[in-house]
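Shown here: the complex without one of its protein chains, the others still in place.
Labels A and B are assigned to the chains in the order they are written; within every chain, residues are numbered from 1.
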Amino acid sequence: MTDLLNIHNLKVEFDTDEGRILAVDNVILKLQEGQILGLVGESGSGKSVTAKSIMQLNAENAVYGDNSKIVLEGQDVLKFKENQDLKVIRGGKVSMIFQEPMASFAPAITIGDQMVELLLLHKKISKEKAKSISIDMLDRVGIADADKRFKQYAFELSGGMRQRAMIAMALSTMPKLLLADEPTTALDVTIQAQVIDLIKDIVNEYKMGVIFITHDLSVIAQTVDYVAVMYLGTIVESGSVREIISNPKHPYTQGLIEALPDLNNLDKPLKPIPGDIPSPLERPTGCVFHTRCKLFESGVCDNAVPPLSEYAKEHTVACFKVNNNEQ
Amino acid sequence: MNSEQNLITIKNISVDFSFQENFLSKKQKIQAVKNVSLNIKKGSFVGLVGESGSGKTTLGRAILAANKISSGKVIFHDGDKDYDLTNISKQELKEYRKKAQLIFQDPYSALSPRMTVRDIIAEPLEVMKITNTREETDKRVREIASKCRLNLEHLRRYPHAFSGGQRQRISIARALVSNPKFIVADESVAALDVSIQADILNLLKSLRKELNLTYLFISHDLSVVAHVCDVVAVMYLGHIVEIAPSRELFKNPRHSYTKALLSSIPSIDPEKQSNAIELKGEIPSAMNPPSGCVFRTRCPNPTHDCKEGNIEMGLIEVNPGHWVDQCCVNCK
Partner (left out) sequence: MEAKIQNIHKDIKAKEAYFSATQFQLIYARFRSNRSAMIAGLFLLIMILLGVFADFISPYDPTIAGRDKDYEHGAPQIPLFWDDNGFSLRPFLYTLERYRGKDTNFRWVYTLNKEKEKRRYVHLFPKGWKHKALAFNVNLPGKKFDFKIPGFTFERHLFGIDSGGIHLFGTDKAGKDIFSRTLHAIYISLAVGTIGVFIAFVLALIIGGISGYFGGWIDGVMQMITDTVRVIPPIPLFMVLASFAPPEWSSETRFFFIACILGLIGWPTLARRVRTHLLSERSQEYVLAAKLCGASPSHIISRHLLPSFTSYIIVDLVISFPYMVLSETALSFIGLGLREPVNSLGVLLQNATRADVLLNYQWYFIPVIFFIVLVLSFVFVGDGLRDSADPYKVLKK
């Protein structure tokens, strides 16, 4: 099975007044059809930048590395220029849904009009056909009275419904890849559960690939098949979600899991990760996590960047200490 | 610790907002908090959970006398003096402000960007005239800053120099500098990264022991509340639907809403498939809440009486310390 998406050595820097800031470094990811890949990380981890690179949606001052390649169905989309090629990708082969659904919909145009506009941009169909596809999609995502909602404006819908409408809009063009950037963070927890179920159903039905970005490890555990843990722009650990969560090897992943409140063990004290996330202007040399790591070894960890090496089946870790001791 | 005594008694309070689109249209009333009763015991860590539109923030601010209470009573018991917040004189309000403080949610907008950290923390002291000289103020600021584990060198920096977690600690220091007895923490860890969240929660817990504080912790995140709170109250559309000690609530929830809420929390264990109880429909508008039990429009298994709106809301004690709204008690 050929990969749907294959990201090689992605490096993204931003040209700012303060100089060149490295946002994403040496990211390697693979995704097949029908799979959900989770990108989990805290603020500054670069997960949004990575996803946006697929559609070249980053700000204009983004500079991609020379060796970076993003291969989508055989084509290197990073080489595409602002013309027909990128237009086909954006909204067509790849769709994105965002954290704040209110920001995705234009406030003065009805939802229906926006969905139809999107469809007409990507498919050569009649307006009536576009309308019926859109209403079907709204119904499919669980919005009751879809034809009534089709004519409404974004502010007339509640938060959960808006998020569903955004998913409907993103899926109406039948993309091969769906990028979901913190889609449930702004939602109430009862709605969150429904949206997660919806995304899993969609993936099963349409066999698309999904990259699911969030900072919430529990949501990752319930939603994705594979997960990549990111810290300050690099992947520190990746693999199948069962393997990573039950047997985390990188100190950062372990720290993240231990910092979570566990509902089954209310007496367990909460363990934070000591220190603070360094600002991207002060990127630590060598392994970016070494300033907060309990396994830090001077001369080793601050000297070179640990490569992502295979620890077990479907489990790669970027840590000198892990791969040295336990292989 | 005299844990039997109430620090704050809240009896049947309602907080209404009037809403007018423009000065020619009719005034509409929104009941953000309706008929809420709650006892906050001295030294306890009370959690208040709810989703959007539940009224939890409004309730928290009403207890701090930042919102006007439309009916009911809130009484703050301070030793031998009682403060009735619905009927409080200006002088008493000034004293109350020293004893009850608020920690905000967003560490980025809660600190004035144009004041040094020292000035931010010192402001309550200066406004409430707690200290008289600059030396006294500085001493107190340093004392509280070190309790919140802030580097004393950093006191002369401006907020833009700090990360989210550090800024939240500055917020906490500011709330504690006037030596209050009661703190409302309004979604104080929601905007923080998970690894920092744990740090702030631990800080709050240790400060509670050290300074004999009572907390009202408002959050939408049940797992956080479960870990730090003694007692949890669940709110829906302005009403409290269940109150219980936290262990009891999580082991043995009685209200349908609480059950749905708990089942929706994603588990960190990928093997455990979620079996979230699905709630139909949307949260009703606060301007037009359903009659009778406000949850009946989304309850997964309402009885006929519930659906008709015949059952009035009210808390009944089903177990010691465990109160449930009577609509769900009758269902069983």
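Simple rule for what comes next: contacts are C-beta pairs under 8 Å (C-beta built on N, C-alpha and C of every residue); 3 or more make two chains touch, one makes a residue touch a chain.
Here the structure is a predicted model, which means the values were calculated and not measured.
Although it is not drawn, the missing chain touches B when the whole complex is taken into account. Only one of the listed residues, B:178, B:219 or B:264, touches the absent chain: B:178.
Within the complete assembly, B:191 is the residue of B:191, B:207, B:265 or B:328 that touches the hidden chain. When the whole complex is considered, the residue among B:94, B:134, B:149 or B:209 that touches the unshown chain is B:94.
Only one of the listed residues, B:30, B:75, B:88 or B:115, touches the absent chain: B:115. On the side of chain B, the interface with the absent chain consists of residues 23, 64, 66, 93-94, 97, 101-102, 104, 106, 108-116, 123-124, 127-128, 154, 156-158, 160-161, 164, 174, 178, 191, using the contact rule stated above.
One rule holds for everything that comes next: only the chains that are shown with their structure count from here on.
Rounded to whole angstrom, the centroid-to-centroid distance between chain A and chain B, based on C-alpha atoms, equals 32 Å.
Chain A meets chain B in the complex at residues 42-43, 158-161, 188-190, 192-194, 196-197, 215-219, 221-223, 241-242, 245-246, 255-257, 259-263, 266, 269-273, 276-277. Here chain B touches chain A in the complex through residues 51-52, 163-166, 193-199, 201-202, 220-224, 226-227, 246-247, 250, 260-261, 263-271, 273-274, 276, 278-279, 282-283, going by the rule given at the top.
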